[in-house]
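Structure, as structure tokens:
With one protein chain removed, the remaining protein chains of the complex are shown where they sit.
Then we have chain A:
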Amino acid sequence: MPFISQIQRQTDYSSFPSSCPIVIDNGASYFRIGWAGETDPRVMFRNIVQRPRHKTTGETVTIVGDHDPALMKYFDCTRSGPRSAFDSNVVYQFEIMEYILDFGFDRLGADRSQVDHPVLITECPSNPIQSRSKMAELLFESYGVPSVAFGVDAAFSYKYNQQLGFCDNDGLAICSGFTTSHVIPFVDGEPVYEACCRTNVGGYHVTDYLKQLVSLKYPHHMSRLTWEKVEDLKMEHCYIASDYASEVRLFQKGDKEAEEKTRCWQLPWTPSPAEEPPSEEIARKAALKEKQSQRLREMAEAKRSSRINELENELKGLEFLLQQLNHVEENDIPSFLAESGYVSKQGIESSLVKVTQSLRKAKREEVESEEKADPSTAEKYTLINIPDNMLTPEQLKEKRKQLFLKTTSEGRQRAKQKRFEEELEREKLNKQDEEKRLENPELYLEELRTKHRELSEKVEQRKRLKTNGGHTNGNNVSGGVGRGERLNAAQKERMRLLTTAAFDRGKGEDTFGIKDEDWQLYKLMSKDNDDDEEGPDEDEAELARISSRLREIDPAFVSKSEPGSSASEIPRFRPLTKEDFQVILGVERFRCPEILFNPNLIGVDQAGLDEMTGVSMRRLPSKGEGLEERMTKSILLIGGSCHFPGMAERLEAGIRMIRPCGTPIQVIQASDPIFDAWRGASAYAAAMHFPQQTFSRMDYFEKGEDWLRRYQLKYTL
């Protein structure tokens, strides 16, 4: 049953005499109001209030109940969520209660100067007096109600079903509501409040549990999982397993039965447009890249040829100069040389050699001088072998220079050798990779993809930690230290160090820094942050390598290189399929209502429904003979949360476990678990002796709070 609301303004308010009471079922989920004696409430709506701002006029308005989302778009609802007057099952926010009552009375058709009818309103069992008195005050003062009566909704429901014959004078009412669940025993038709039992788990908690579980399992669909939608899902698909352990084992085994019990919710999804555009794009991009590289190559070629031309010109000039030198006479050499700018003939020759070398390099010929260096080193290092004491100082200097040259050239050779070996290694690995790929392309691709994913996650996580740590590093004073930093062990250690360092120095002068150990602290503190930086570099290099590889071989790969991408995106390693948009409810179907029987699952340390019946019967003050047997024979299920299929059987099994063997147990669901409370209250209010059960404004002021505390309705009239 999805949300129902009936808010048509009633027009026959004036046709009811002043003595006809108004009956209100004030529940944490729904508010129902109507006239006594009728079978159905006239007006009902969800018991929530929203106060959004109207977008254009800017005024804050009040909207009661759940409304059409199409109309809500005119309002700015960001700062106003739905608010309830209830805290657990007790009314505490009377301003909201007043809005709700306003709306209720208004839709019932009230139009005179005050609400001139007695009012019967429901409350929770053992309602605190404050709540009760404030409610009475509200009704008396603001609405001018002549007399008020308070009753427990479960009791009204029970009496109504008793009249219908579903249960007897002595029985047990198990009422599972929106925020709480109660077990109330009835003896001689009256509820025994001393033996009543309440657990703070209700339909709201079941829905919340389901919502959390599904959001955690499918974080990308979180936006679609609104509370209302999850409530719908719960009402449609959840059931109570007769035995949780065996049911779960079915699912664990993966039986066909388990498959049948799994429900799949398909979200609306449009398949992405087919592969033509991507491949076209890819081809286009490839062509662009080709053109760019072509252009670059041409530019490089042009530069190189121009450089070669320059060098050749220079070479020609130098040769010409040499020739001229040969032709010039001996005396004119210095002046001629001074003109050309070279110091001596050797200078010209050496620059000639240099230019030829660079020309040859530009033409990519083997540079002979390098090879020449090797045999020449043997000659150049002649001095090394001669021991020191036989050399003159200049020769010693020479020797040192030669030593230095030798070691560096040897080092260079070694490095070249190592590079060569590494190249070979990499070639070998690549070949192996290729072989693996050729033999099993799919598997290889998958492996690569998973590796990429793991690495990228690791890198991202470390980056996240780093930025968190970075924030504390920069901004200790601003107080923006969040949970992310505190939970890391390294950061905790750092904080500890900081606090002890700051604390030890105490009053007086600051003696920090005198001892050497103090500076060790700085090293430790800063090391924590440096440590993180070396690790990921290799990971990142690996990641880059794998992504480039994937890009080559996998046409559908899109590298996730943005650091800011959150986990809420679907990892796009393959084109999105229909399955990505399915929400599968398997174990959750019966795991969520299980909390009604086992509140430990959500951390509420109280007894579940079946245990509560035992507790309640134990608490009975006076046990006549056979009373308990009579009670177990008429157990009634009331409340919205008892609509789960399988609840009656489970309760029966549970109660059988705690009662002596062979006791008759009968668990019946009320004729209409949701509306029976209102119907019972309406029948009660229509009875003749009802006015004696109410109290008027005079009573309220004269008799005081103590009397109000002890005020209880007598349910058998």
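Methods note: contacts are C-beta pairs under 8 Å (C-beta built on N, C-alpha and C of every residue); 3 or more make two chains touch, one makes a residue touch a chain; residues count from 1.
One rule holds in what follows: contacts and distances are computed from a predicted model.
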| item | value |
| --- | --- |
| Listed names "YKT6 v-SNARE homolog", "Vps72/YL1 C-terminal domain-containing protein", "TITAN-like protein" or "Phosphatidylinositol-glycan biosynthesis class X protein", with the criterion being the UniProt name of the chain not displayed | "Vps72/YL1 C-terminal domain-containing protein" |
| Touching residue (missing chain; options A:M235, A:V583 or A:V615) | A:V615 |
| Identified contact with the non-displayed chain, of A:D12, A:D40, A:D87 or A:E236 | A:D87 |
| Sole contact to the chain not displayed, among A:V248, A:I308 or A:L445 | A:V248 |
| Among A:V583, A:L601, A:L627 or A:I668, the residue in touch with the chain that has been omitted | A:L601 |
| Given A:A28, A:M44 or A:C197, the one touching the chain that is not displayed | A:C197 |
| Interface with the undisplayed chain - residues on chain A | 54, 56-57, 61-64, 67-68, 71, 74, 87-88, 90, 92-95, 98-99, 102-103, 105-106, 110-115, 125-131, 141-144, 193-194, 196-200, 209, 212-213, 216, 244-245, 248-249, 251-252, 457, 461, 483-484, 486-487, 567, 587-588, 591, 598-608, 611-612, 615, 621 |
